[in-house]
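A single protein chain has been removed from this complex, and every other one stays in its place.
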Amino acid sequence: MNKGTMMEWMGIEFTEAKEGYLKAVMPVDNRTLQPMGLLHGGATIALAETLGSFGSALLVDLEKNDVVGQQMTANHLRSVCEGVVYGEAEIIHRGKTTHLWNIDVKDEKGRLISTCRLTVVIKNKKS
Amino acid sequence: MNKGTMMEWMGIEFTEAKEGYLKAVMPVDNRTLQPMGLLHGGATIALAETLGSFGSALLVDLEKNDVVGQQMTANHLRSVCEGVVYGEAEIIHRGKTTHLWNIDVKDEKGRLISTCRLTVVIKNKKS
Amino acid sequence: MNKGTMMEWMGIEFTEAKEGYLKAVMPVDNRTLQPMGLLHGGATIALAETLGSFGSALLVDLEKNDVVGQQMTANHLRSVCEGVVYGEAEIIHRGKTTHLWNIDVKDEKGRLISTCRLTVVIKNKKS
Partner (left out) sequence: MNKGTMMEWMGIEFTEAKEGYLKAVMPVDNRTLQPMGLLHGGATIALAETLGSFGSALLVDLEKNDVVGQQMTANHLRSVCEGVVYGEAEIIHRGKTTHLWNIDVKDEKGRLISTCRLTVVIKNKKS
């Protein structure tokens, strides 16, 4: 049995990473559908929040800092009912205590499904 | 094997429903944790989007209309690492073509974990 | 000539203040209308951001801290074309470094025009 985290349960896999950029793929299946047979908006946002949080974690010293998602906004533009979706996170602002990410989620044809903004707070572990 | 939807995979269960109000409980476990052992912000938002969407579905004639989540904003305020969380959705605005929901997610002690706003669009199936 | 700030230019006046709560009134006139003769959504949000920022300023030691609006989300629900609107800010979360405010803007009949969420960051002046 899978003893992992939400990311593993949902089948999210990272496919590309560079400084301030992260990409992942997520299946559209039982685990991510809502009852009408469409990708659950919450699954899309979970993918987006995973990407932004991991992206920030790669940019800071995790022995000294915690990385915390603080604010998420998501605009859902299209529905998708099968296959996979791709999430692509790019950092917009890299401050000392705050990161802002844009995360676009697209379908297999490259059409924009949802576009998200995640604010991540970098907290010093001592304070 | 569970052939259900995201909601079932995540263990979300509705506990109370009345017009313009919906409540549910969600376990904090492998399915909803992020790697640091805390509830994944994406799980919280998936719970919130589930509540608002179902809440709207209960208010319209689904044979004539589709109910689509359009815009979500979420502010994460506290972390939680075990037990369950409770999501409570209340409708703020019930227009002909748009619903706005506030969804608060609280821990077992009643402390506010996240507070969310979901815009749902009611689309006539014919148009 | 008025040498004041945006708040004065727009005619915003505070009418009530207590800890974690602030209320103001704003005229709907040339200064706040858009070309269709309706209250400009940007005016509503400026009122909301004024209320949340001032509300936070009243809660911290301004000799030691700066108060900075970081993130605003606003849902516009109704239009208004004359008279005044009332903005009412209530604090949802009062952390050491972050405040979250809900600000509701209503018309003279008490109908909800817009509902907003403002995240304010409290920054130590030394750091």
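For reference, chains read A, B and C in written order, and residue numbers begin at 1 within each chain.
As a working rule, a residue touches a chain if its C-beta (ideal position, glycine included) is under 8 Å from a C-beta of that chain, and two chains touch if they have at least 3 such contacts.
Only a predicted model underlies this, so the values are computations on that prediction, with no experimental measurement involved.
Screening B:5, B:50 or B:71 against the full complex identifies B:71 as the residue touching the chain left out. For subunit B, the residues touching the chain absent from view are 70-71, 73, 98, 119, 121.
In the full complex, subunit C touches the omitted chain through residues 2-7, 9, 30-36, 40-43, 45-50, 53, 66, 68-76, 79. As for the chain not pictured, it touches subunit A at residues 73, 75, 77, 92-93, 95, 100, 112, 115, 117, 119.
As a working rule, only the chains that are shown with their structure count from here on.
Rounded to whole angstrom, the centroid-to-centroid distance between subunit A and subunit C, based on C-alpha atoms, equals 31 Å.
Centres computed as Cα averages put subunit A at a distance of 18 Å from subunit B. If you average the CA atoms of subunit B and of subunit C, the two centres end up 28 Å from each other. Multi-chain contact residues of subunit A, defined as those touching 2 or more other chains: 70-71, 73.
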